[in-house]
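The complex appears here without one of its protein chains, the remainder shown in place.
After this line comes subunit A, so read on.
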Amino acid sequence: MLDQSEGYVTADGRQIGGVLMEMKNITLKFGGVTAISDISFDIHEGEIRAIIGPNGAGKSSMLNVISGFYTPTIGEVWYKGAQRPAMKPYEVARMGVARTFQNIALFEGMTVLDNVMTGRLTHMKAGIGAQALWWGKAQREEIENREIVEKVIDFLEIQNIRKTPVGRLPYGLKKRVELARALAAEPSLLLLDEPMAGMNVEEKEDMSRFILDVNDEFGTTIALIEHDMGVVMDLSDRVVVMDYGRKIGDGTPDEVRNNQDVIDAYLGVAH
């Protein structure tokens, strides 16, 4: 594999930047269960990085390590050139990491607009008193943030459901609203946990287009977990393959596709 520490150029000619996040020898144990054992990989600035693997491979655990929800038992997480200490998830969020969830985690009773506004929370500094009175700084802040939120709404084409309570929306749209909320935080690293799970073909196509557009328009680095192999291979620049908590492959979609270990993990081998 070529040396990629200083960035590389993708097959379709995009320039990918240097390392944004590096996972060094991560091991994660829950009591006697080893969810992740000794995995290392990196995420470059501006790339779409996928983590795939069969059920129970430890993908979601890995994403939770990246998002700071889990602290690895052994190993180091390096982010923007510095080792990241154990952090609370909200502290990680402030560092520019946003995520979506496998099981949608929106405020069902609130409108789409309000839900997306919550994505701006880390950018609001006004005190509770000013917020309650909607006066001075709070007002200015809300207007600024609303502008960014409206741009996201426009980008994801959800203008028509702006004022609809999330609970009334179909599943595919909820997923899109979740993406909108994550985008509203203007993250430097966006984590997507199974963005296509449970979607029909058309919804998957839409979602794929949005993911590519986000990456293209805002240059956002995206790390995603996905089951649907076809989608992953089309979307991502590089893929990490996990099986039983170990890394069994890492490289471009083509490299991974021809990796014997990966094929065995997915199709099974006679023992």
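Just so it is clear, a residue touches a chain if its C-beta (ideal position, glycine included) is under 8 Å from a C-beta of that chain, and two chains touch if they have at least 3 such contacts; residues count from 1.
Heads up, the rule we're going with is that contacts and distances are computed from a predicted model.
Here one chain is missing from view; checked against "Long-chain-fatty-acid--CoA ligase FadD15", "NADH-quinone oxidoreductase subunit C", "ABC transporter permease subunit" or "cytochrome-c oxidase", UniProt names that protein "Long-chain-fatty-acid--CoA ligase FadD15".
Of the listed positions A:Glu108, A:Asp154 or A:Asp234, the one in contact with the omitted chain in the full complex is A:Asp154. Checked against the hidden chain, the listed residues A:Asp216, A:Asp234 or A:Asp254 yield one contact partner: A:Asp216.
Listed for subunit A, the residues touching the missing chain in the whole complex are 12-14, 113, 146-147, 150-151, 153-155, 157, 159-160, 162, 213, 216-217.
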